[in-house]
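The complex appears here without one of its protein chains, the remainder shown in place.
Chain nomenclature is as follows: A, B and C, assigned in order of appearance, with residue numbering initiated at 1 for each chain independently.
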Amino acid sequence: MTERKPKNIFKDGPIPASFIAESIQKHSTQKAIGGHSIFLGQVRADETEKGVVSAIEYTAFEEMALEKMHLIREDIFAKYPLTCMHVHHSLGTVEAGEICLFVFTSSAHRKAAINACEETVERLKAELPVWGKEIIGGESHQWKVNR
Amino acid sequence: MTERKPKNIFKDGPIPASFIAESIQKHSTQKAIGGHSIFLGQVRADETEKGVVSAIEYTAFEEMALEKMHLIREDIFAKYPLTCMHVHHSLGTVEAGEICLFVFTSSAHRKAAINACEETVERLKAELPVWGKEIIGGESHQWKVNR
Amino acid sequence: MQVKVLIFGQLTDITGLSELLVTDVSTSNELIESLTGKYPELATAKYVVALDKKVISQETQLPDNSTVALLPPFSGG
Partner (left out) sequence: MQVKVLIFGQLTDITGLSELLVTDVSTSNELIESLTGKYPELATAKYVVALDKKVISQETQLPDNSTVALLPPFSGG
């Protein structure tokens, strides 16, 4: 069930746990699903030379990111027998301890859900034009580096 | 931070989405966490020769399962740099569409969380003395087979 | 000499009960033989045997008041 239209994945601010719960709950009507795999990115209070990271401010080239995410989604649906996939990424300020990324895949069997989730996370980190500005002590900043 | 005492993983009935949300929310104070990986098992309304599965009734050799889960937990903590791991498995009746298994691992970086979660799911399915009785049309039943 | 036997999963469809007490057996093989005499379908059923929560794979002496569990293939999750 590949979805053909690019979906918006961006959301202002952090992703609340209640939003994640609602998303899980909605799948209880889909009775062919046997396994869900979820990845959550949480902002770390990393210690840096300049001080402790208090938040990350996310910006994106949104239009390009949504087109790219659409291609990733189509690739993943072509590769794995998924029932559905949901991706949400924060824009703007996300405080340390808050959730900035929510990737959610579901399938009849666990392997497809687990592998699709992991691959989606890897690809979106490498391919989406999104940037994180690490705010340090409210004054200084440095730019996040993905590994 | 390996925990030394066997924890109870069993819970009567399905695992509600609100319980999962609370568990996620609690981790917002742990600011060294960068990634969470979650696996959820959901009961499928499988079509069988006898009819459609309406629910699974789980039983376990609880004492043995908790000892075994403790060993799995220790192995996983020894292998991956995890911040924490939580496992919950239903006992009793879980209707199709409801959640029967919740595995939740967290780490500073995504790889450890993702790999630890997958390995924990595989091991507990293979090693815990738990059985699922598939209830068919409220009258008949057959026993679940793990693949 | 008494041994508690716990029966799980699909094996309870054969025995109709999940717990029984067996007396006058001294090894795991004697116990299985006795149970299979009572419940012939056990002969073709697939299961492993645990003595006091540890799986055993060969004939083992059963201590008095020990607990033996018959465990069919696991299907949790």
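Quick note on the criterion: a contact is a pair of C-beta atoms (placed from the backbone, for glycine too) under 8 Å apart; a residue touches a chain by one contact, two chains touch by 3 or more.
Note that this is a predicted model, so its numbers are computed, not measured.
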Thinking of the complex as a whole, which visible chains are touched by the chain that is not shown? A
Hidden partner chain, touching residue among A:33, A:96 or A:124: A:124
Contact footprint on chain A, counting only the chain that is left out: 41, 58-61, 63-65, 67, 89, 100-101, 121, 124-133, 143-146
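Criterion: only the chains that are shown with their structure count from here on.
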CA centroid of chain A to CA centroid of chain B, Å: 23
I'd like the Å distance between the centres of chain B and chain C, where a centre is the mean of that chain's Cα atoms. 27
Two or more partner chains touched - positions in chain A: 110
By the touch definition above, chain C meets two or more other chains at residues 77
